[in-house]
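Every protein chain but one is kept in place in this view of the complex.
Up next, chain A:
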Amino acid sequence: MSRLQVVSGKGGTGKTTVAAALALALATEGKRTLLVEVEGRQGIAQLFETEALPYEERKIAVAPGGGEVYALAIDPELALLDYLQMFYKLGSAGRALKKLGAIDFATTIAPGLRDVLLTGKACEAVRRKERSGRFAYDYVVMDAPPTGRITRFLNVNDEVAGLAKIGPIHNQAQAVMRVLKSPETAVHLVTLLEEMPVQETVDGIAELRSARLPVGRIIVNMVRPEVLDETDLELLRTVPRSTVARSLSSAGLGGARRGGHAERLVDPLLTQADEYAERYTLEHEQRAVLAEVGLPLHELPLFAEGMDLAGLYELARELREQGVS
C-alpha cells in the first residue's frame, strides 16, 4: 500500500476530516502515521481540539489498537528558510530576508516554489529512516489543496520549469516527482453525493490521470442513512392515504378519520417522503457516475449532530472496516 496518501476534493466536502480519519485508520497496532497540513489553516488542530500546531512534528493522537498519529503543519516560509540554510548557509541573513518580506515575495511570485517546498517536506518524511533502518513513519497522509488545484500542486516539475535551471530547488523537484509519480503515492478524492462535487471529482481524476499522477480511492463523505428502501418507495407511489392514516392511528397518533390527527399528518409526511425519494434518485445517479470512474469507492456516514473527536474515531473505524488500512 502506498506510503504517501494525499487527500483532495472539492472545498468543504471533508478533506481535512477524512485525512485525519485516514491517518487514524492507518495507525494500526505498532504503526506510526504523520498527518500533514499544507494550507496554513490549522484545520488539524481544530479537529483534534488542540492548540495551533507549530512547524514541528508532534504526536496528537493514539489510534484504536495503539498506533500513533503525529501531525505537522508545514509553513512554506519556514521550509524555504530551512532550504536556504541548508544549501547556502545564510545564518542570520535568512532571518533578515524574512523580515524584509523576501521569503513571502519569492513564494508569491513563484507559486511553484511554494508547492515544491510543501510536497518536498512531505516526501522527505516519507523517505526518512530511523537509525534502526525502519521508516520514521509507516504512512504520511496529506490534507491537500482542493481538486481544482491538486494537479498543479503535485506536478511540481512543470511548475518549477520556469525557475532557476540548476540548484537545489531543481534537484528537489526531481526527487519529489520520483515519489509522487510512483506507486508510493495515492491521491484520494473526497466528494458528496451531489452534482457539483461529483462533477469536480470526475474532472479532477481525468486531470490527475493525464498528468500520470497515481489516483487512489474515491471517498463519498456525509452519506445520509437509508431510511426508506426501494420496496418502501415502490409502495409509497401506490399506497392509499387512508391506509397510512390507519397505520399512524394504530401507532398511537390519533384518529384516522377525515380531520383526525393521524389523518392530518398523512399529507405532510408523504410530502417529506416524496422529497426523500427525489434525493434518493439523485444520489443514485451520482453514485452511478462515480462508479463509472472505476476506482475503489468508500462511503462515510453523515453525523447529523456535527463532527467531534468521537465522530472522527468512528470514521476511522469505518475506514478500517472498509479495508483502507
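What we mean here is this: a contact is a pair of C-beta atoms (placed from the backbone, for glycine too) under 8 Å apart; a residue touches a chain by one contact, two chains touch by 3 or more; residues count from 1.
Please note the rule applied: contacts and distances are computed from a predicted model.
One subunit of the complex is not drawn; among "ArsA family ATPase", "Indolepyruvate oxidoreductase subunit IorA", "ABC transporter ATP-binding protein" or "PQQ-dependent sugar dehydrogenase", its UniProt record names it "ArsA family ATPase". Interface note for the absent chain: among A:L4, A:I44, A:V187 or A:L248, the touching residue is A:L248.
Screening A:M1, A:V62 or A:A93 against the full complex identifies A:A93 as the residue touching the chain left out. Of A:P64, A:G260 or A:G311, it is A:G260 that touches the chain left out of the display. Counting over the whole complex, chain A has residues 11-12, 84, 88, 90, 93, 96-97, 100-102, 105-106, 108-111, 113, 149, 162-165, 167, 169, 194-196, 199, 227-229, 231-232, 235-236, 239, 243-244, 246-256, 260-262, 265, 267-276, 278-279, 282, 304-306 touching the chain that is not drawn.
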